[in-house]
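Here the complex is missing a single protein chain, while all its other protein chains stay put.
Note that the chains are named A and B in the order they appear, and that numbering of residues resets to 1 at the start of each chain.
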Amino acid sequence: MEAAELWEITLRSLWVAGAATLLAALPAVPLGLWLALKGGGGLWGRVLLYAGMALPSVVVGLFLYLLLSRSGPLGFWGLLYTPYAMVLAEAILAFPLIAAFVLSGARARVEEVRLLVRSLGGREAQVLPTLFGESRRTLAAALAAGFGGAISEVGAATLVGGDIRHHTRVLTTAIVVETRKGELEAALALGMVLLGVALVVTALLVLLERE
Amino acid sequence: MKPVLWVKGLSYRQGGFSLEVGGLEVYPGEILAVLGPSGSGKTTLLRLLSGLLPPEEGRVEGGFRVYLPQTPLLLRRSVLENAAFGLRLHGVPRGEAHRRAQALLERVGLGTKARQAAHTLSGGEAVRLALARTLLVDPEVLLLDEPTASLDPANAAQVEVLLREAAQEGRGVVLATHDLFQARRLAARVLFLLQGQVVELTEAQSFFQRPQDPRSRAFLEGRLF
Partner (left out) sequence: MRLLGWVFPLFLMAQALRLATTTSVYDSGLLDRLLPPFQKATGVRVEVLAVGTGQALRLAERGDVDAVLVHAPELEGEALRRGYLAEGFCLAANTFLLVGPPADPARVRETKGVLEAFRRIALAKALFVSRGDRSGTHLKELSLWKQAGVEPAPPWYLESGAGMGQTLVLASEKGAYTLSDLATYLAVGRKGGLEALYQREDPLLLNQYSYYPVSRSPKLEEARRLLGFLASEEAAARVASLRVEGVSLFRPLRGRCILPVGGGR
């Protein structure tokens, strides 16, 4: 594989996984914090959330494929076999991961923060934003988990992305192609790149959290 | 003088523990010491007085009051931002909040540490920071839960100075403490609590010199824990 194509695939992996992580975090972080405020979201809420972490990616992929297919209900969007469909699929997979991480991290601080805000004469509605500010470390871990899940995902990415060269091929699907072609060395090299990217992004998140 | 905090027929129950206070008034500028052995209900009483814990029966009324737990709750931010936090909750703009916070930090001896991360402070500094944060929101009543319990004498003395000043500013101060000497130094009145019951509520001087109840005598002689 040429260097230019490797760059292209790596950059695409990065932006697709990054966009998916942000898209998922937008609702997942408030949800996690909110559940933490409500004492953990109740048994069933937690069960649902933790079960969501085990959501099989091919099932998500298949479901989205049927939705986005030209004969599906959202076919007119023309999203199937585009990177945006992959962003959508990976966001769905990252959502429970991020929410669960935020929930378990924030739960430990809820009572303290609530006591502080309330005792200083703050309103209940001000507890959540304060908790958000206090959960930076948790947030970094949650985003790293979401991103790691998204960038290493292959089942849904293949089903809704189609692994089209120069269009939707990402590191994971490229590894599948190279393996299929028997180019095991190339596949291994791509795997190393994938690991490196995940490592760098996680390191950045952790460093950012420390300021 | 009009009290800043008054209590009528207060009762609270949780599990096997119950707490009852028939009547109590706290006046501006006075320091009331809450004494009692561990488990007598001091923390529960302070929380009830703060309004954070709803009573089962009776009423707690009064002006704006703030409760300070034994271990100061510090946010993972700078000392300055911690100090300004209360003001920010009340909608004071950031610039003004920081200016006022900086001024008060100078007063409690933390002026040079304003930019530091709050969790790098020592125990005594953390208590002073929490006090500064509280004073900034201008409460009428301060409810303090053993603020000097884990401090060395020098730090404890600094905190005591701040508490006296708070009272001189016209605030009511309710101070739960284990330290009988501290209570003697600071308090005008004493509330002696035992197993959730008020044993004595009286002038500090008379409590320490002529305790009426045999249980008070036992406590003062160190025979009750």
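Everything that follows uses one rule, which is that contacts are C-beta pairs under 8 Å (C-beta built on N, C-alpha and C of every residue); 3 or more make two chains touch, one makes a residue touch a chain.
Keep in mind it's a predicted model, so treat the numbers as computed, not measured.
Under the touch definition stated at the start, the shown chains contacted by the missing one in the entire complex are A.
For the chain missing from the display, the contacting residue among A:Arg70, A:Arg123 or A:Arg137 is A:Arg70, taking the whole complex into account. If you put the missing chain back, the residues of chain A touching it would be 4, 7-8, 11-12, 15, 69-72, 75, 78, 80-83, 162-167, 177, 179-182.
Assume only the chains that are shown with their structure count from here on.
A straight line joining the Cα centres of chain A and chain B is 46 Å long. By the touch criterion stated above, chain A contacts chain B in their complex at residues 112-113, 115-122, 126, 130, 133-134, 136-137. If you check the complex, the residues on chain B that touch chain A are 50, 52, 64, 66-69, 73, 75-77, 85-86, 89-90, 133-134, 137, 139.
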